[in-house]
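All protein chains but one are shown at their positions in the complex.
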Amino acid sequence: MEVNLTVNGEPMKTDIEPRVLLVHAIRDHLGLTGTHWGCDTSNCGACVVHLDGVPVKSCTVLGVMAEGRNVDTVEGLEGPNGLDPIQTGFMECHGLQCGFCTPGMMMVTKALLQHTPNPTEHEIREAISGQLCRCTGYDGIVKSIQWAASHQNQEVSA
Amino acid sequence: MTMIEDQTAGHATQVPVSKAGNPIGFGRMLRKEDARFLRGQGNFLDDVTMPGMLFGAILASPHAHARIISIDTSAAEAHPRVKAVITGKMLEGLKLAWMPTLSADVQAVLATDKVRYQGQEVAFVIAEDKYSARDALELIDVDYEMLPPMIDARRALDADAPIVRDEIDGKTDNHIFDWEAGDEAKADAAFASAEVSVSLDMLYPRSHPAPMETCGSVAYMNPVSGKLTAYITSQAPHAHRTIYALVAGIPEHKIQVISPDIGGGFGNKVPIYPGYVLAVVGSIVTKRPVKWVEDRSSNLMTTGFARDYHMHGEICATKDGQILGVRTNVLADHGAFNATAQPTKFPAGLFHIFTGSYNYQAAHCKVTGVYTNKAPGGVAYACSFRITEAVYLIERLVDRLALELDMDPAELRMKNLLLPEQFPYTTPTGYEYDSGNYPAALTEAMRIAGYDELRKEQAEKRTRGEYMGIGISFFTEGVGAGPSKHYDILGLGMNDGCELRIHPTGTAQIRLSCQSQGQGHETTFAQIVAHELGIPPEDVEVIHGDTDNTPFGLGTYASRSTPVSGAAAAVVSQRVRAKARLIAAAALECSPDDLEWNHGRWQVKGDAEKGKTIQEIAMLSHSAMQMPEGVEGHLDATAVYNPPNLTYPFGAYICVVDLDPGTGVVKVRRFIAVDDCGPRINPMIVEGQVHGGLADGIGMALMQAIAFDEDGNCLGGSFMDYLLPTAMEVPTFETGMTVTPSPHHPLGTKGVGESATVGSPPAVVNAVMDALKPFGVKHADMPLTPAQVWLAIQGRPARTDLAFE
Partner (left out) sequence: MQTPAPFGYERATSVNHAISLLEKLGPEARLVAGGHSLLPMMKLRLARPEYLIDINDLVDDLSYIKVEDGELRIGAMTRHAQLLGSTLAGGHYAILHDAERVIADPVVRNRGTVGGSIGQADPSEDLSAVFSAAKATIMITSSTGVRGVAARDIHNGPYETVVGEAEMITEVRIPIRPGGGSAYTKVERRAGDWAVAASGVCVWLDGDVITDVGIGLTAVGAAHFCAPDAEALLIGKPISEELIEAAGAAASAHSSPSTDQRGPKEYKRHLAGELTKRSLRAAIARAQGRTPGSNTAQSKTAQSNVEGKVA
């Protein structure tokens, strides 16, 4: 099936079987490998992308369901003026080690800060509770998100 | 020159700052590797593509123990997009059906005679795309004859136990090895004369490292050049290259192993797995590149598990709490193949460090390894070759002793900890601890925790029927294997090579043998070069993971990168510095002895104006200048580091939990961790390593375990069943440090990657047991799930290696 969708603001087109999972459509058919696959069972959150602005686990969404919709991935976080404050926050506060969970973590953070610009620590932990990280113990991630919250609307290059 | 103060060396030192704002040496520095990861530009295994690449999928056994009567692959082969189907029988023809393990055993690549655990590899399909490969698995018809499974390790040596390895000539039991350390007679004598002795039966359950990225490989055997290029999720690319050569008979110079960005390892990515070999065979058969990426179930059900130690431990002491001796008897469940990834001479890894951080001389351990119908492995998951099990044993025993003596567990520890003046200290089982100030670390942890206040709060709460627990753990790690006279893997001494080149313009490339899986080597190793040579870390490129472009070494696991490769990096840098001195002296027309080193510059003693920076010397070394006698041009060096000893980091951890006896739910309220790993090269990265390990400890203590039902079904085969902690189960960590340099490491540093994983589980368990003290509970095995805690309160904690009854 032909699927027309908008990815990170760019119109894109791909021809996939209906059964192809969105994560595979993005990675294998559209070539955007920043979104990761980690668990098969929608438990780990490495595959989170935004579908029409809402974070979803793309391993449990069909690629064809994105027909006519907007998909945003980690590759779209950086703006023309530099890194998103979320990206800078993760760097400043050591919010990543192996980097595998990071795209999903940042995409969830993006939605969190859109709705809750000044989240409490509990709200942050709850927001990322569907995202597993094996390296950081979440400590650096929580601090990264706090950093990003306090530096919203500041794009800096790194 | 701008300077910043670095406190992490244990005393304030001044570190110059580069134009980019980085410390030219040790200190907090943002990670170089982050730039790509934050943009989704990491290059993980599944991101690797090659022209004409095919996709492999593995057919897994649904049974734990069954004879293979027949395998019919015809329907799968008829699938229009399938290129080949490989079975054990085909591999037998290539003499590749079995491969050597890292523990002098063999392991099936694909099952031929029978399957020995659920999930075992039975066939390999290669297709044009991964969906078709998965479809074709369903078209393979395997006829199994069910065999009784050997599941309960405690019955593995029974006379009527099903035999897991009956293919071995004359094998009539499930016994693998017996091993012991220490002095049995001395230990027995200590127990015979002791006023108090207590014992505990403890299971350190089977867990799995479960990195976020599963294992995988992209292999291409070029039919023309005969060169194998294998991208592998490998923590030890050089060891993998050598093993490929030994297993497959491919000349080693024709093998290039590339370990790309690794999405977490934790020991899971040390061994060679059947899937890696199958990708290579698949490429040979199809003459095209073959990618195989493990699904999550296979990762959890077949690749290197961790622990699975059934431990009987005993501790004896005087009435007033002077520990006199410890002995232990361990049953080690190694699964169906003995494939533990550890130094050859130590079948129980470094478990004999179980004497811990205390001052006594009578100790003895016996370890018996057995086969069961479970996946192979045992040494993995940030365990420092089984020091996790050892620390858990001693720290639970010390708490059990405190309970018996009605002493505060902190007081009992303080009374028995080794004292600074006792170092170097030779333990009863033969380790030589290099340095330490143990009481200082425990005192610091108690200060951060507000220990006395916590005890007061607990007493008040108990009167109100509220249950909180305070748990302490003190650990001594032994990392940086190691001296090659003691430590080898498959005969390969555990030494690391390192190469450093300074380019004419003064920037550098350093080539490492070890392989980062998130530890930030690209940053830390640049800082080591910066520290030694004064070259800004942003001017140092760290190259690793590609065997064609890096020197040989045994890889990154068991916290060995800083102790071994880090030392090698320091040594090559020092060699460059020494060579630079000779060149600078020639250029300055003075004696090398007249020069002194000052932050990246050789300068004339007493005339600081006269000198040459390392960058100037680099250009000189490539210039027309006549090199001094015996000095070759260019500025580079190589080194192979054979460590004189392990390094012994240590720490004191305190965990505070709240427990709801009505539901059995435990909440970790606080976790205090004081670590001493010597000077910290990059304190931000060290903290991150500690944080990750603390979450591991909470996970293992409270939820992570892989049990098996009586039919041998793995009950932890997905992330719905094998639970890992989320951000909701871990608190914000409260960390502290003391700094005791290693006397033998060129930088004074010790490894730290696994300290927290090793040290934290007993703190959590001790805290839960402390909370359960009013209920008379003395012990319950991990994981302390709500059900297990409730059962413990009922006086009948469950065995956590088996299904709940």
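Just a few scattered comments:
Order as written gives the chain letters A and B; numbering starts at 1 within each chain.
In this text, a contact is a pair of C-beta atoms (placed from the backbone, for glycine too) under 8 Å apart; a residue touches a chain by one contact, two chains touch by 3 or more.
Treat the numbers as computed from the prediction; the structure is a model and nothing was measured.
Of the candidate positions B:703, B:739, B:756 or B:772, contact with the hidden chain is made by B:703. When the whole complex is considered, the residue among B:117, B:131, B:204 or B:231 that touches the unshown chain is B:131. Although one chain is not shown, part of subunit A still touches it, namely residues 1, 17-19, 21, 24, 37, 40-43, 45, 48, 54-57, 60-62, 64-65, 67, 108, 126-127, 129-131. By the touch criterion stated above, the residues of subunit B touching the omitted chain are 130-131, 134-135, 138, 293, 295-297, 658, 660, 662-667, 703, 707, 715-716, 720-721, 723, 725-726, 728-729, 785-787, 790-791, 798, 803-805.
Basically, only the chains that are shown with their structure count from here on.
The mean-CA centres of subunit A and subunit B are about 29 angstrom from one another, to the nearest whole unit. The touching residues of subunit B, counted against subunit A in their complex, run 30-31, 33-42, 44, 46-47, 130-131, 209-214, 261-266, 295-297, 517-520, 684-685, 687-688, 691-696, 718-720, 724, 726-728, 730, 732-733. Interface residues of subunit A facing subunit B in the complex, by the touch rule stated above, are 17, 19-20, 24, 27, 32-41, 43-44, 46, 73-75, 77-78, 83, 87, 90-92, 94, 96-103, 106, 121, 124-126, 128-142, 158.
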